[in-house]
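A single protein chain has been omitted; all remaining protein chains appear in their positions.
Chain nomenclature is as follows: A and B, assigned in order of appearance, with residue numbering initiated at 1 for each chain independently.
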Amino acid sequence: MEDLSRFKQTYFDESAELLAVAETGLLNLAPGTVDADEVNAIFRAVHSIKGGGGAFGFTDLVAFAHEFETVMDGVRNDSIPVSTDLVDTLIRANDVLGHLLAYAREGSDVPPGTTDAVVAALRRYLRAPDTDANTTGVAAPPPAAPPPAAGVPPDDEDDEAGIFGDALAAIAEARAAASEDAGAGDDDGRVRRIITFRPRHDLLMSGNEPAFLLRALRRLGDAEVECHTERLPALADLEAEHLHLWWTVRLTSGPEVGPEAIDDVFEFVADECDITVTIDSPPPVPVEPPQPVPTAAAATVTAAPPAAPPAATPVPAAPAAVPDAAVRREAGGAGGAGGGNGAGNGAAHTGLTSHTIRVDLDKIDRLVNMVGEMVITQAMIAEHVRDLPPGAFQELLEGLEQLAQHTRELRESVMSIRAQPVSSVFSRMPRLVRELAAATGKEVQLVTAGETTEVDKTVVENLVDPLTHMIRNSIDHGLESPEERERVGKPRQGTVHLSAQHRSGRIVIEVADDGRGINRARVLSKAIEKGLVAPGTALSDEEIDNLIFVPGFSTADAVSNISGRGVGMDVVRRNITSLGGRIAVYSAPGEGSRFVLSLPLTLAVLDGMVISVGEERFVLPLTNIVESLRPKPEDLHGLVGRCDVMMARGEYVRLVYLHRLFGIPRAVGDATRGLVVLVETEDGARLGLVVDEVLGQQQVVIKSLEANYRRLDGVAAATILGDGRVALILDAAGLREMSRHADHGGTRATAALPAPDAPAAAGSATLEPV
Amino acid sequence: MKKKVLTVDDSRTMRDMVAFTLKNAGYDVLEAGDGQQALSVVAANKVDLVIADLNMPIMDGLTLIRRLRAAPAHRTLPILMLTTESDEKKKAEGRAAGATGWIVKPFNPDKLISVVQKVCG
Partner (left out) sequence: MSSSTALAPVADRTAAGVVPRADAARTDAAADAGEEQYVTFTVGEEEYGVNILAVREIRGWTPESRLPNLPDFVRGVINLRGIIIPIFDLRARFGGGRTEVTKRHVVVVLQVGERTRGILVDAISDILAISRDAIKPPPDVDAGMIDAAYLSGLYTADRRMVTLLDVERLFAVETGDADALERRLPAAGRDVHP
């Protein structure tokens, strides 16, 4: 057993997956929609958890899983009808199973009473069908006196015994006879038994092989084996796979070998053999091997040679003493009979033929890193090649072109390894909805679409919290109570739609409800009350809706214990923004709200524009860039002091001078001599970033700045450019925040509003070049 | 030459444990996650013993046993059912389908080895 503990990790990993499978299945389970495959999958999951748990001696867990499994078995064979109540109980059981796994994993004791309530609830279902078992007949599962929670389930007890009743029936007599004579051994307790073993001629067809059974007997003690061949037909009549031999075995074994050991050997063949076991008189000389006495019946075959070897070699290697595979081949010809030890069929030993393999994430991460390095190296070479005299080195250039292509494909392939369907996140939501519906007393239906949409693993992981929040928000604030819905002529049951899709290189996730929509009057008054908006400010509907993302909006009296878990939509937005995503809300009074969340497909690479300011180079995510332009002097306007605005596409856009914001010396500084990159932040706000030059578009590998240093304002991450140097990847929203504070001394009044606000005051000292 | 055992189980843990135990006992071990995979492994390798779980997705153990027995080449191939279900009905079904014998989970390694020896040496 000791050795098997090495599999615990596998077991816990697998069990976690199985629990999730079971949970998904249970959440889909509802009266009237019982899908046999699904039910079977749940059963299998519980069953596997129990099976593995038994191997590691997790008795509490096994006992509980057994209860759970028994009820699932009833569901599986229709003896337990599916009711909402049952599903709730089963979900609770799944949770308890998860807890038990956690205790087992930690190696800590299961607190007494952990399983009691659920076990009691589970057993209720066993009793019920039991009472009408009279009418349903065989269908009822064997609820044969469920053991106490801490007990060991019956089938494990079977295993303790090592053998199974049914198989024993055929040799029960022999066994009884044997035990009657059990005292027949001598002082040493050595017992000599005479065993006759007459297999039916079709024994081989069940895959059993007498030779192995005889060998198994030999392991029990000193055995003389005599082979009887008188039933062997003439060669011409010989059936290839039929057995015609039978055997007599004289087995002398120690006292530790009881009748059950003999039974055990013949466990699988009891139905297909005549077996007799009789206790012979005690061996004449305990230490000496018994003298073999060939019987007359066996005379046709050379039995054990008269000069028997000493006891140390229990069975002489006499050709016919133990028929091994060779006998069978002789009798049966080559054929295709399995079990022989002939040379293989030449097929490669392919080992696993599974279509999927499990790979440690670290390995994939390393692969991603290496590919990243390759992208950089390739960009580096490309940079050098650009300096070569044009026209020369044509083949080199073509080769490089190809290399670039392959690199791109390689990168895409590697990234696709990390891609995961969003279903792993979506599948958690039905449960959330169920809980929220119960907690709020609302009736909610969750409709999901696009679960198979794939996105990088890191993105998937980062979706859980935002989605949880948005769904909470929809159910808690969006949907009305069933009564209210009826009053306004909607179905009692509200609907939350959750969908995912790919759209222009990003993943777009929507959470939409058919509730009452955002109460704009209330949102606005609350924002004013909290000092987030100046009284009297005129805001568009969209601006009001987006106030829910403003830090400080949803903290205080947004209160219910569901949405108000200390975090509001501002945190959701901040998290999403930090992943390079954006979130927006669209609402129609009385009709519902729709949150739209978009994220890059991967957090490992991004398409960026390389820009320069002074001697520094930066990367701007392409998704943020609207266009870049060189303004004419008449396009620029000073606004109350130092802030400039620029007319672009009919709108005034605030200019942000990157060299000022970052304190970069020797920059161009004048927007009319440099360039303005029109940037749109994730929440839709625009600003004009003043830079020296735009160097070109490039795919870059995102590198962490925080791994060895820390986060910096206005910087999303870093990357390595073709010349091997580091460039910072800019965070447009962060830059806007910085500039806002720089421009007006830190008032955060309308921080989240997209409208360009009135600038004021001077920049802080930190803006000066060092 | 080492005997080759194929363990068929949808539970990775079980496969790993069977494989580990039998490899230590001197067997070569192949693995498959369901009956369908098992058939292709058996087709591509000379397997001396199949140890199959009963309840598996895609193709369950009983179907696997029937499919194997239906092929002339595997009529005498030893097949053990590996199952936690020790009830007699299952065993009888297994036998009827052509199983050679059975092992009840949770097994202990010695028991597994002794059963394997009993059917494939």
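By definition in this document, a residue touches a chain if its C-beta (ideal position, glycine included) is under 8 Å from a C-beta of that chain, and two chains touch if they have at least 3 such contacts.
It should be emphasised that the depicted structure is a prediction, and the values quoted were computed from it without experimental measurement.
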Item to check | Omitted chain's touching partners, listed by label | outcome: A
Checklist outcome for this item: Checked against the full complex, the residue among A:I194, A:L410, A:L432 or A:L712 that touches the missing chain is A:L712
Checklist outcome for this item: Out of A:S578, A:T672 or A:Q699, only one touches the absent chain, namely A:S578
Checklist entry - Looking at the whole complex, which of A:E241, A:E616, A:D644 or A:D692 touches the chain that is not displayed? => result A:E616
Checklist outcome for this item: Interface residues of chain A toward the undisplayed chain are 9-10, 360, 362, 365-366, 369, 372-373, 376, 551, 574-575, 578, 616-617, 661-664, 703-715, 718, 720, 724-728, 734, 737-738, 741-742, 746, 748, 751, 764, 766, 770
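The rule we apply is simple: only the chains that are shown with their structure count from here on.
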Checklist entry - Where the centres are mean C-alpha positions, what is the separation of chain A from chain B, in Å? => result 26
Item to check | In the complex with chain B, residue positions of chain A that touch it | outcome: 1, 3-4, 6-7, 10-11, 13-15, 40-41, 43-44, 47-48, 50-55, 62, 142, 154-156, 158-159, 162, 164-167, 204-209, 211-213, 215-216, 219, 241, 264-265, 267-268, 271, 336-339, 341, 344-345, 347-355, 358
Checklist entry - What does chain B use to touch chain A in their complex? => result 1, 3-4, 10-14, 16-17, 20-21, 24, 28, 30-33, 37, 40-41, 44-48, 55-57, 69, 72-79, 84-88, 91-92, 95, 98-102, 104-109, 111, 114, 117-121
